[in-house]
Every structure is written in structure tokens, then in C-alpha cells.
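Note that one protein chain of the assembly has been removed; the remaining protein chains are unaltered in position.
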């Protein structure tokens, strides 16, 4: 056990900190979940990629640095510490890319990864359907075999930022004779052109962060199938577990939020004494999440797969994030009502916006109820029925 | 709406307070859940009955005062305020008596009620069996028809104070052809004599508060069947709902505990500021429980039955009681470890004892999980399956 | 001891409930979000016809001499409907203040109209400067330098603020404290405003209880209907227990609001503590219910096309206004510790 960072890890941190200090845009960009904010964020993603910071853990040939998982965590700590913009390429880099690395062909990796990481081609996930949320396996969208490819028909929903993205990925039933987890195939498909209609849906916080996707006989070539036909469920599970796991929520984000909360507390005179304890708990939780993560990452670097443990991870960070923002709002008191853009809003109203964003945590990427079922059944071994 | 007490209610309170001040034994009696403590408590029950305070809401002919529900709540407030001994006749007066008043014959009421209330004949409940706890309807004990009565065979468990009691009551299957809720009959039976063995079981807090009852061909006359043969489930439900409901946990008890907690807080220098808020919450919860109860009681006096609402009542008081004692232990700090009888114990160690007792609240009389199911299904109307 | 409302009180509650059910639909609330107040104005008009807006004024002033016990159920209903409009400031604060402190000319100019519901009042006490529903008011009643002023809205300088609940149309107000607007001098302004604040706090608590009930109703309906894994999600124990806990919190908060209303109406000695308990419970319960409601709805509840968010955001705003739960528990601590 050595909980100090190595020489080279410290060097990595310094290089990364130096670049971020010099390059992070001044001031806050408009939300990446709005149309023009999305565009502004893509400019940033370009610079990030050109400096090879867009996907540090990727192989060099695709624009990465072959960083270790620890180095990736260091990058994330520095990234959030520097207050750098949120990553609108996230659904590609963190959700689709791991699947491509495991199941994709060389042609697919060659064609897709670099433009994805640079933000030249943007990706949204298309998992849920109106009647297939927690119960993903009940999805109804189909893919019909045609000459040289497939025709996709159906409806996807809660597709993050799909209103602005170029491409999406999701599951479609390729074997109409099969049900549930069988006979599904993993497709990549365009969000523009004939056969596809995208309708933006406004989120709780007012941003157009969601979209519904309507597909009608949309043609997709065989080259855009990932993994084997009818084996989509296995392929997708790899991605959803990375959605739940490390890749979506690295500790750096919560450590930065905890530091901002401590700063807010320092500015709150006469705050209720119970809130002092809440602020400390928030900081401690971010620390606990950090060390839990370093322990997990060490295990992964030793070759273990984390599997169902990622469900513990997801429940912890999502509940922590809600508590953190509730504490901030309690500190702000009556002024919490002043929303983004309101002259009297505290810290530009971003705590209320962050609170609303945090409320999505226990819901998406598998509700925390589903996660607790997984923990009980797969980690503790309790009976399913 | 008039939330002041009436002239006669105030008079009732004064009479009751006066008598208690004059008669409550000095100092704390040994626990009523120990053999000798039980005897000491019975002396007190005798005096209580002879002064007609043992069951104030009962008809005068059985030693009561025909008190209204509000007057009963006033009695309870004064009883706990005076620090009077816990009621070892509780399982008779509050659980069996309501059943007798609703389903009992005149002969049964005549024979049973007065000795029960005076503590001359003591009663324990015998609901659970080793494999029938939350799932009471799965009980296995049987009653076989014989000349002039029945022969009871089987095992009951978690029978409160049965190790010291004279009699018990519970359900037995009288129709071997039936299952679950059907074919059960409600019996009263002796805990001494041939065919019955009682084994005391020590509780978490060290008191011999539980007992297992082993029955083998125990004869019970027809006169000790309550309600109709094979209709025991309906009869029992009346009792268990009163066990969950008002009768078991009147607000006075929690108001008195909250006052003792405030006193403890006053004696705790340098207590953590978050505990101050916890103490206030405790006091508020006792108040909320009081007003919720007065509202419920008004509805009952207007002729409504509370039904599944009693499940809300049970979850609230049992969770409140645990939080209250957790707060007290947090105030006591490291010294919480000193148990009853330890020279350095704070307040004689009764907070730790009370804490352990409070932990039974969410378990007995139908676990809070069962209660929440009932609330969801019967009050909110959510689907069972 | 009798903790129940009279049949008359329940009848009045039912009247208002029907009006709101019929006229104050979620679409009407949504229109106010989008700056269109017509729908809400016509609801206000219908409520005015029932006479409730001036209910606390004496008969002499055209009112019904009713008390906080009569109005608490109505505020609960307006919470259930998420009624957008300055009803608390007008019914619970403005009308009583006008009757107590209006000069002759102010009586003629404002009181009768306010009682008739033709005049919307917004109010700010000493040290406050933010009012809600600032798109539609007619007059501002304000406590400044231990005096009370009644200022026509067109003489008030108002700068808009954005509430997370867009239906609330906040504004910071200032005005010239000139003689013609000053109210009567021969009254105890401190006492009047202390009472006014308590009335507003209890009315807001009742609205929070009503908001909770509506979110819970929405949730129950949704989880009975929404199917996953081949059955309604409402059959899942985790969902059942969330909503059972939500119901418990709401049902224990409710009598505390009623109790506080009664203590106000009867000037009970415990009134300060009772008002604080009402607000503390109503605020915590409503926030808890909102949280459970969103969680059982899942993604659909996270959109602004679905109605739930309008109720949640009203809860976040009202739970923090008139003192949040921690603030009121601290007040109670001073009384009992």
C-alpha cells in the first residue's frame, strides 16, 4: 500500500494542471445542454483533443495518452478543480467508446473514435423507450434486415443532448421471434436525415437536455452494428455498467463541489449550527468516495473487474450529490428561490441548478432502486423472487 | 374546533393528577419484566384498580369510569407525567379487553374483566409461533374438539411476560381442513397446569420479558372460546389493530420522555450543537403525535373507525421512540456504555435500557415493513402484487 | 377538546375545492409560467364571488368576520391547486391590515375593493423587499420605519427577479414613504405586523400541506398506471414504502397547521411555538414528499412537460419562505430549552 502519488503521477498532475490553468475559458460557458451552449462547448472539446487531454486513458493512436486509471482520476481532479466546462462529449467518450474498445472492429475504431473525442461527431445515448425504462429488456424498437444493412423503426426517449448530436447508439430487436434480452442488436445510427425525427424535451432545470427520437425505416449499414447480431444485450451491459461505474462520476467532481460548499459556508453568516456538521459530512463523503475509488481502481489495475460493485458506487455518489446541494440551499435560505439570471441570485443561482441536476442522479443510469436490487442479489446473494 | 379542554376534562385531569401525586410509589420499581418486579407491579395495579384508575374508559360495572377517549388520553398524560410504573396488565386491559367488549359473552366479561384489571389474574398474548411471525396466518397450533371443550396443542413464542402470567390468549386451528385465515378460533387458556410448559426467554435488555409456550393436549372449556368457532381471524384482527393503534402507545408516554430528554440536555455541558436540534425535533414529534392523536380521537368519538390509519400511528411512534433514545445516548456520549446498576451510569442507565426497549417498537405488533405495506395498499390503494 | 372542523367550514372548503378543480387547472398554472395571467385572474374572480377573499373582514366592512380556522382549509386547497396569485398577502395580511389601520380615505379607496376581491394586495414587512405575484397586484402594503404604508402599485418601483417557480413572478420593491400613503398612526404597528407575519406563515404552511397532498395524488396515480417488469411499479415494495413514508409525513404535518390556525384565532399563549411547529413540519414534509414523488415518477417527472415540477418548485420556494424549518426549530428551542 502506498497512498502517495508516484513521481510520474505527480508529473502528470503538474502537466495537466499547467495546461488547464492556461487554457480553461474565463467565465462560465452557457449550459452545454442548450443549443448555443453546446456549440460553445464543442470549441472547448476541440482544444482539449488537440492537446490530447480529451481522452487521456485512450491509446495514443486515437488521440489519448495511455494514462493509467490513477492518472485518469488525477486528470479528473484537476479538471474539476480548474472549473473546466462540463463534457458534452461524455456520452461518446465514456459510454460508447468502452464498448467499441471491447467489441468494435478496427475499422469502426479508426472511423469513429478520433472524431468522437474531438467533438467533430457528437454522440447521444438512446437506451430508454417510453415503456422500457428500468425494464430495458422490454424495448419494442426493431431492425429489419435489408440489403447491405438494416432498417430501424421505433421510438427512443430521455436521450441526453440528442437534440444537438449527430449520432446515437442503442438496442433494437433484430430477431422478432425472440423476447426480453434475446434477439437484440447494438446499433449506431444518425440523428439527422430521412427516417429520423428528434424532438427536444425540456428538463426540470429548463435546459433542453433530453430528446425523443422517432425512427421510421432508417437505413443503417452493417458497418454500424457493434458486436454480433442478436448479441446486443451482452454488448450493452458492458456500457451500462461503465455508465453506472467509475467512468461517469469520478471523485474530482464531488471534491470540487465540496470545496465550493465550504467556500459558500464561509460566506454564510449566522448559518444554522447543524449546517456546519452537514458541510463537514459533505467534505468527508467526497473524501470517502475518493479513497473508495482509489481502492477500486487499484483492484482494476490488478486485473479484477468491479462488476456489481459499481452499483454501490452509483448509489453513494448520487445520494451524496443530492445531500450536498440540499445543504447548499439550506445555507442560502430564502434566497434559494432566485433562479439563474435573477439579479439577487446567490452564486448566479447555480446551486439551485445543481440541486435540480443532482435529482436526476438517483434516477438515470438505472434507478437507485434497481441498483439496490443488484447489490442485494449479486453482491449479497439474496434470492431474486 | 376547540382545542381547549372542557371544564369537566380539566376536572378529570385534576382529580387524576391529585390521586397520582399522592399514590405513585417513591423511587423506581424493579422492572415489571422480571419475576420479582412483576409482583411489585401487581401491588400497584391493585391500588390503581381499587381507586378505579386501572381502566378509566371501561363501564363502571367493571371498575372503570366510562371516561371518554379524550379523558383517557388525559389520564395517560398524567400517568406518565407522574412517572407511574409501567402497566404489567397492559396485554389484558389494552389487547384482550377490547376483544371481549366486542365479541365476549356477558358471562365472560363478568368473569374476566375485573380480575384482569385488578391484576388478580394476569394475561399474556400468544400470537406468534416460531414460523408464524409477520405471517400470522401460517400458524400451526391446533385445537381438537373434545367433550365440553377443546384440547390445544402447539407452540407459541414471543409471549410478553408469559413466564409470570396466569393466562394467555391466541389463535388455534379448529378446522384442520382449512388453511391460512380460515378455520381458526380465538381461545383463552391457562399458563399453568398439565399440558402447558412456559419457558422464559431473556430479551436484549436482559429482562425475562419473553416466553415460549408449549401446549400438549391442554384442555380448554367452550366457555373460553371468544366469538364463533372458526371465526378467530376476524376476532383477532380487532385486537391486533388496537395493539397497533391508540391503545398501546398514547402520546403521554412520549411527551414525558421528551421532557426527560430536555432535562438531560440541560445537564449536558458542551453538547454537540446538532444535538440541540435533535432534542427540539424530539419534543416537536411528541407534540405532533399528541395533536395527530387528538384529531384521530375526535373522529372516533364522531363514530368513525380509524382502520389502517393506525398503521401510520404505529410507524410514527416507533420510529420517534428510537430517534429520541438515540439522541439521549448521543448526549450521554461515552458514558452510555455504563449499564443499569453500574456506579457511573447516567440516570441509572435507563436511557440505554429505554433505547433497547425502543428497538422493539419497529418489530413487534406487526413490523414497520408490514405497516408500510398496509398503508400503501389500504390507505393509498396501491396494488398488492 | 374537539379537533374537527364544522360542517360549515367543510362546506366552504368544498366550494373552493370545486372552483379550483374546475378553473385552476395545471394548464392555468402553466400559462402563468408563460406570463399569461388571464386564466389565473378569472380564478381569482370566481373566488372573489364566493366572498372568501374578504372573509376575515368584519361584516361592517363587507366581510364575514371569519378566522384563521375558517381560512386554513382554503389555503390548503389553493396549495393543492398551486393557485398562482397573492392570496396569502391579500386574504391573510392585506385585508386585516387595511381594516385595522386604513385611514378614512384608504378605507374608501382600498378596503372595500380588497374585501370584494377586486384589489390584489402584496405585502412586505420591515426588512423585507421581495414580493411574489408581482405581475398582477394593485397595491403594496409595507412596514417601514415602524409605520405602515399603503401604496398603489403604479407608484411602486419594482425590479423583476426570477423565481425557480416561474409562476411566482418575484419583484424587489421600493417606494417613496410619503404622507398620503401612510396608514393610521393610532395603532400598534409592531403588533399588527407580528400578527400579519404569523398569519402568512400559517397560511403558507397550509399551502405546503395541500401541495404535498397533490404531489402524492399524482404519484399514486402514476405508479398504479406505469408498468415495468410486467406489473405496475406501485406493486414494488420500495415504491410502496416511499409513498407510505410520504403519506405519514404529510398526515402528521397537517394537524399542526390546523392547530396553529386555531391558536391564532384564539390568541392562545402557545401561538408562537405552534406557528413555528406548523411551518417546520409543513416545510420538511413537503420537501420530503416532493423528493419521493420525483423518484417514483422517474424521468417523466424530470421534464417540464409533465406537471409535477410546477408543484415541486412551489414547494422549494414556499418551504424556504417565511422562515425555513431550521429557522423555526431554532425559535422553538428558545422557548423550550
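Labels A, B and C are assigned to the chains in the order they are written; within every chain, residues are numbered from 1.
The criterion applied here is as follows: a residue touches a chain if its C-beta (ideal position, glycine included) is under 8 Å from a C-beta of that chain, and two chains touch if they have at least 3 such contacts.
These numbers come from a predicted model, not from an experiment.
K.L.:
Give me the visible chains that the unshown chain touches, in label order.
P.N.:
In the entire complex, chains touched by the missing one are A, B, C.
K.L.:
Given the contact definition stated above, which residue among A:21, A:223, A:237 or A:379 touches the chain not shown here?
P.N.:
A:379
K.L.:
Out of B:46, B:197, B:274 or B:298, which touches the unshown chain?
P.N.:
The single option touching the absent chain is B:274.
K.L.:
Given the full complex, what residues of chain C touch the hidden partner chain?
P.N.:
That gives, for chain C, the contact residues 236-238, 241.
K.L.:
Just checking the interface: what residues of chain A touch the absent partner chain?
P.N.:
Against the missing chain, chain A presents residues 1-6, 9, 70, 262, 265-266, 276-277, 279-281, 283-284, 287-289, 291-292, 294-295, 297-299, 302, 312, 315-316, 369, 371-373, 375-377, 379-385.
K.L.:
For the chain that got dropped from the picture, name the residues of chain B it touches.
P.N.:
Residues touching the hidden chain, for chain B, are 128, 131, 133-135, 138, 157-158, 201-204, 206, 210, 272, 274-275, 329-330, 333-334, 336-345, 352, 359-360, 362-364, 367-369, 372.
As a convention for this text, only the chains that are shown with their structure count from here on.
K.L.:
With chain centres defined as C-alpha means, what is the inter-centre distance between chain A and chain B in Å?
P.N.:
Once rounded, the distance between the two centres reads 52 Å.
K.L.:
Could you state the distance in Å from the CA-based centre of chain A to that of chain C?
P.N.:
39
K.L.:
For chain A, which residues are shared contacts with two or more other chains?
P.N.:
In chain A, 272, 274 touch at least two other chains.
K.L.:
Among all residues of chain C, which ones touch two or more of the remaining chains?
P.N.:
Counting only residues that touch two or more other chains, chain C contributes 239, 326, 330.
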